[in-house]
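In this view, the complex is presented without one of its protein chains, the others remaining in place.
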Amino acid sequence: MSTLRVRPSTVLFAILAVGGVAFGTTCVEACLGPGRAAVRLARTARLAERLQLTDLCLFTEARYTRHASQADRHAAFQDHPAALEHFPSGSLMPPSGAANRASP
Amino acid sequence: MAGLERQRQLLDFALSSLARRPMKNLASLTVYTAVVFLLSSVMLMSHAIRREAAALLAGAPELVVQRLVAGRHDLIPTDRLATIRAVRGVAAAGGRLWGYLFDPAVAANYTFLVPPDRSIAAGTAIIGSSVAAVRGVGPGDVMSFRGYDGRPVAFTVTSTIAAESALVAADLFLVSEGDFRRLFGIPADRFTDIVVTIRNPREVRTVAEKIDAALPDARIILRDEMRRTYESVFDWREGMVLVLLVGAILAFAIFSWEKASGLSADERREIGILKAVGWETADVIGVKMLEGLVMSLTAFLAGYGLAFLHVFHFGARLFEPVLKGWSVLYPEFPLAPSVDEIQMASLFFFTVFPYTLATIVPIWRAAVVDPDMVMR
Partner (left out) sequence: MIHLSDVRKVFNQGRPNEVWALNGINLTLRQGGATVFRGPSGSGKTTLLTLVGCLARPSSGRVRLKDRDISGLPERFLTEIRRSTFGFVFQNFNLLSGLSAIQNVMIPAYPRGLPHKALRRRAMALLDMLDMGDKAEAETRWLSGGEAQRIAIARALINDPEVVIADEPTANLDSGLSAQFLAIAGRLKRDGKTLLVTSHDPFVCEAALVDRVVTLHDGRIVEAG
């Protein structure tokens, strides 16, 4: 019987419910995430501290991208942010905080 | 109840309207979802990396003193240690030995480092996970490099650094001080730079100024500045992200334009019919708004959900070519899921509302037509 046909809004509500549950899951994961990763982060942070590391190992292609915070004022990035840098990573990173400072 | 049922009937109608142009609307939804996906991926990833950077670099050296010669970073003489230690407020100062080595075998750059916290036997090395992966070596294997004077220097790998620390240590190559100096030809009275510990953290700037006064050729980097460097990584102003953002905004503009100018004679006629059979202008606009809302809400949920999966469960694979750039070593680092609520809210706002508004504007113009046009 045609009166048993599913209303479009029912379908939408079902889809939105699934989406809502998925969204809720991401929120729960985001809340739990830092806690779950705490041990790993703490171990890595301790390693970084003991080795006196100053930078993230995100881009290894050049001195000033591997250790961006240690890069001097004559390294790349000077045209930031107007110009694209030689390396793709150059356009993902700002010049180091120190490079922009007038004096210590 | 009548009000709710009425909204639901209008929603039914809006959905049937969308279903009448399935290809067009599916295509719009796909593009829209892709835009949200790209933007949320960048947002989630940058936020997570910034978070990790803040946690990982919290223990970075408080002060690093470099020596500059003619604008270039140069090796710093050991006697500067005494000068620095003499500055009031300095608790300790130690020289660091680190540098880069290009490995022609795999065209990768390694960061050589003499660890201050452990002593490594001469001729051995501890290597980062990416180094191990790219060279296919493990404990017991021997790696040999050409020294500054052409003589080979060989290292036996004793262990690798856990992959979980790849974000800071993937390319590290920990060696003994003797081997480091022998490989690069660095004399015994030189360090790469000097790390300084401060007695009172609040005096760090004062101490930095004093060191600067004592060592005019020095360049001083504060921990705060190291942290700040990564606080703005993947900032929206950065080139690639900007390109992405401009693309997304353009896509949106095209969308809106299409919507604004896409009110065909058919659609006008339909609005006329609806009004003639007893719909109010507000009902017509309400239906169009529901259409826009359904589209944008679906696109947001789908795009955002996919982005979350992409960044936190699939290691942001799509961004790898960009992040990797020309480098051979690329750390495979897990990111702890974390979300910046304000960022997410603004993403929601800037994706859902403009689209919904863009659907309403032209309808508004059409909705004020006289209903008697259907009789003419």
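By written order: A and B. Residues from 1 in each chain.
Please note the rule applied: a residue touches a chain if its C-beta (ideal position, glycine included) is under 8 Å from a C-beta of that chain, and two chains touch if they have at least 3 such contacts.
What you see is a predicted model, and the numbers here were worked out from it, not measured in a lab.
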Option from B:104, B:187 or B:278 whose C-beta touches the chain left out: B:278
Sole touch to the unshown chain from B:5, B:79, B:149 or B:341: residue B:5
Would you indicate which residue among B:178, B:315 or B:371 is in contact with the undisplayed chain? B:371
What does the interface between chain B and the hidden chain look like in terms of residue numbers? 1-10, 12-13, 16-17, 19-21, 269-270, 273-281, 283, 370-372, 374-376
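As a working rule, only the chains that are shown with their structure count from here on.
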What is the distance, in whole Å, between the centres of chain A and chain B, each centre taken as the mean of its C-alpha atoms? 3
Across the complex, what residues on chain B touch chain A? 8, 11-12, 15-16, 19, 49, 51-53, 55-61, 64, 66, 68, 71-73, 96, 100, 108-109, 111, 113, 115-117, 128, 130, 161-162, 164-172, 174, 193, 195, 205, 208-209, 211-212, 219-222, 224-230, 232-235, 237-242, 294, 297-298, 301-302, 304-305, 308, 312, 322-323, 325-331, 334, 336-339
Could you list, by residue number, the parts of chain A that touch chain B in their complex? 7-9, 11-12, 15-16, 19-20, 22-23, 26-27, 29-30, 32-34, 36-37, 40-41, 43-63, 65-70, 72-74, 81, 83-85, 87-94, 96-98, 101, 103-104
